[in-house]
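Notes follow the structure.
Right after this comes chain A.
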Amino acid sequence: MKQFIEKLSSKYDLQEVVYQRDNLVFAAISKENAIDAVTYLRDYEGFTHLVMMSCVDWIEDGKFQLLYLLNSPDLKSDIGLKVYIDRENPVMDSAHHLWKQVWTYQREIRESFGIDFPGSPRIEENFVVEGWDDKPFMRRDFDTHEYAQKTYFPRGNRKTNDPAEYMRKKLYPNQPVTAKQRKDDK
Partner candidate 1 sequence: MINKFLGFKPDEKLLPSQTVTPDTDIDLSSHKYQKIWLGPNHPGVTGNMAVELTVQGNTIMKAKTHVGYLHRGFEKLIERRLFVQGFPTSIRMCVAEPDTNEYFIARSTEELSGYADAVPEYANWLRMLSLEMARLQGLLRGVPGQGGTFALGIGVQWGVYLRDLILDRFEELTGARVYHMYIIPGGVRGALPDGFKERMEDNLRDIDDFIIRIKKLMFHNSVFKTRAKGLAIITPDMIDKYGIVGTNARGSGVKRDVRKDNPYLYYDQLDFDPPTATDGDVYARSWVRWQELIQTVDLIRQIMAKMPDTGDIRAKMPNVLNWKIPKGETYVRLESGRGEMGMYYVTDGSDKPRRINLRGPSYNHAIAVLEDMLVGADVADVHAIMVSLQTCPPEIER
Partner candidate 2 sequence: MSIYVKLAYTFLGLMIVLNWGMLMGATMRKIGARMAGRHGIPFRQPWINLLKNISTRTIITHGVMYYMGPVFRLVGGVGLFLFMPVVFSGGVDGPWTNFSFQGDLVLILYFQMFGMLGMALGAGQGGHPYSAMGIARGLAQHAAVELPLTMAIISIAIQFDTLSIYKIVEAQQGGFQNWVLFTNPFAAAAIILAMLGALGHSPFNLVKAPNEILIGPATEYEGTYLGFMQSAGAIIHVMEAVLFMNLVFGGATSWIELIVKSFLIYFWSVFVGMVFPRFKIEQSITWFFKVPLVLGLLAIIIYMF
């Protein structure tokens, strides 16, 4: 696996290669090379099984991270290619021509993160929500609790406790709070 990754990184420059397990590697690749690398892996290196596509919102860096997780039935190992795209104009090339299920993933990511994949079939259709008029719901800056509070009718008498405080009160009522606990709560 290791020499294979080195071969690949000589072809496409891979950053932040992480050997999570001996048969699971995560590596970042530039947005331009991504689809090319995925196609190369599928056609020439035997990574024929697309396990999943996923997306993470790194709001503090102002980036979305797309993940193409490929599996090779012969090597019995996986490689996860991460693509960082700008959060301001989130557009990514579509890969629906490579696998039949990709357009479903792209449709879901478009709905939940607002990333556009031009040319992907049925990309405009909504996937899980209907008549959604707020910002994409999986973005970090969308507060689902606040939305639920103002949209649905919460029962008034529902109260939520901080678990640490609550357990301390319930289980050890007459014990002074130690400095360590105070530090942990910070």
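The rule is simple: contacts are C-beta pairs under 8 Å (C-beta built on N, C-alpha and C of every residue); 3 or more make two chains touch, one makes a residue touch a chain; residues count from 1.
Basis for inclusion: all candidates are chains of the complex that A comes from, given by their letters.
All figures in this text were calculated on a predicted structure; none of them were measured in a lab.
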Candidate touching chain A in this complex, from 1 or 2: 1
Any idea which chain A residues touch candidate 1 in the complex? 18, 20-21, 23-24, 26, 48-52, 54, 56-57, 67, 69, 73, 76, 78, 80, 99-101, 103-104, 126-130, 137-138, 140, 142, 144-145, 163-164, 167, 184-185
